[in-house]
Each structure stands twice: as structure tokens, then as C-alpha cells.
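Removed from the display is one protein chain of the complex; every other protein chain stays in position.
Right, chain A next:
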């Protein structure tokens, strides 16, 4: 593996390997000395053209736990606002010594552009490109799902996939790179994926994806899924009226207290709730659901560090 650009072209063997390595990386977080020397003397640059809290911090924490040096670059307040191109910015970072570039960009395909041109020779990690993919988010979701699935099944998660698990992904699929990356990865790992969204928030061509599409959240929940992933309503990308009002969205496609009570009433004790963050409490998820024991939002965040450690380790170790 030289780059991590998407989960679409990630094979099952590589995906399971990343999750297995992440499993070992996660144990470092429980030790007294939370640091490994594996990437000592290596430099990781994070190149963020879009705002981000958890992804950038998570990559930074992951690189530091592996003893790498981190250069943080945010487009705001940099020479990008003077008109510097992506190529020049990336080449500048490499000239400073970056060996891996973690990039988030508003344009779909920006990471692939960096990886496939001869602009830079560093390993490229896609940390979100437009509405295309966000592979490390999907990997940390898969990691969280796998730990849950292994616990339910009473097996060791190492080496396993998500075979037989049913996952419902709810919300703004149209603008969501998280939904796309999750679909490809969860399918590769053997899970069944159902998308639940208003028809206006599903992209054209979604019916050709390897998933079930349902417009009714209650109906999808009644089927007893093993996990429900709520997507953020991405107001910043919505330049048109996709639904009549936030109240209506919340009533029909939000995970509210009534739906939480419904899971309890049906005895679906092993159904967990994921959210990639940041949460719009009261819109796509109620405070009651977000704070319930079913919600694994904070586990997702700490698993994110372990998964990103695994990705950086696998990209920066070995011959290339």
C-alpha cells in the first residue's frame, strides 16, 4: 500500500490487515507510556483546505503516538489565500521534509490528483475529498462495528470481517463522503448496508449501489439492524431546499427519543448508534440518543486514533 485514497479499491485482505494492526495500536492508548517508536524521525504533514476538528487532531495524535513529527497546515491564514496552488503547497511541504501528506480538500479527487501526479513522492492519505470519500472515517467505523460484532458473537475480532452484520446509514447521503466510503468498505467486509434518506438527499444513480434503499426510518429500524449510523445534515453544502423544515427532517429521519424507546421496546439490546461527528443535536440525533449507552460516538473518536496509527504505520514502513 503506497497511498490510502478510497475504500472503493481497498481489498478485504488489506482492510482486515489495517483493522488488525489498529487493534494492536489501540492497546497503546491503555499503557502508561502511550508512544511507540515506529516512525521516529519521519515527518507527517496534515494539509487541510477544509475545516476539521476531530480528523486533523486525530491524525496529529496518531502520528505523534508513533513518534513522527507533524507539520500542520490549514488553508485559512496561509499562502493559499494569496492564490498558491495545491501543487505548490504540496511541493513546499515535501521540501520541508514531509514523507506522508494527509489531505482534506473540498474538491472530489484532490487526494488522487496529488497521489497520481509526479508533483510529490510522499505517501498520500485522503482525509476527505469533497463528496467523494473519507476512507479513514469508514475504517474507524468498521473498526468500531467489528469490535461490537465480535463481542456480540463472542469471538476474537482479529482477522474477522463484518459478515452477516446489518448496518443502516441514515441521512444526507447525497453530500456524504462518509456514507460512500462506508458503503464500499462495509460491503467488502461482508456487511449488509441499508441507506435511509429523503429522496432529495440521495444521489442520482444510488439505486445501482450494492445496498438497499429505504425512505422510511421506522421501517428500517423495525427490521432490527445491528447498527445505525446517523449522518450529519451538512448545512454548509446545502445550497437548495432539500427538505421542507428541520423539524420535519428531525421527525422523519432523525434518531429521536421515540425511536430510541422503540429499540428498547423491541428488545434490540445489541443495536448500537454511530455518528461521525460533529453532531447536530436535536436535528439528526436527539440528545437522549446521543448520550444513551447505545451511542458509541466517543469510542469512534478514540478508535480513530488507532486506525490512523495503523494507516500511517503501514504506509510509512517497509520498502516503497
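Structure notes:
Definition applied: contacts are C-beta pairs under 8 Å (C-beta built on N, C-alpha and C of every residue); 3 or more make two chains touch, one makes a residue touch a chain; residues count from 1.
Convention: contacts and distances are computed from a predicted model.
Set against the options "Hsp70 family protein", "Peptide/nickel transport system permease protein", "Bifunctional protein PyrR" or "Thiol-disulfide isomerase-like protein", the UniProt name belonging to the omitted chain is "Bifunctional protein PyrR". Across A:12, A:35, A:251 or A:266, the residue that sits in touch with the chain not pictured is A:35. Considering the full assembly, A:319 is the residue among A:118, A:207 or A:319 that touches the omitted chain. If you put the hidden chain back, the residue from A:27, A:53, A:81 or A:245 that touches it is A:27. In the full complex, chain A makes contact with the omitted chain through residues 17, 20-21, 23-25, 27, 31-33, 35-38, 66, 158, 313-314, 317-319.
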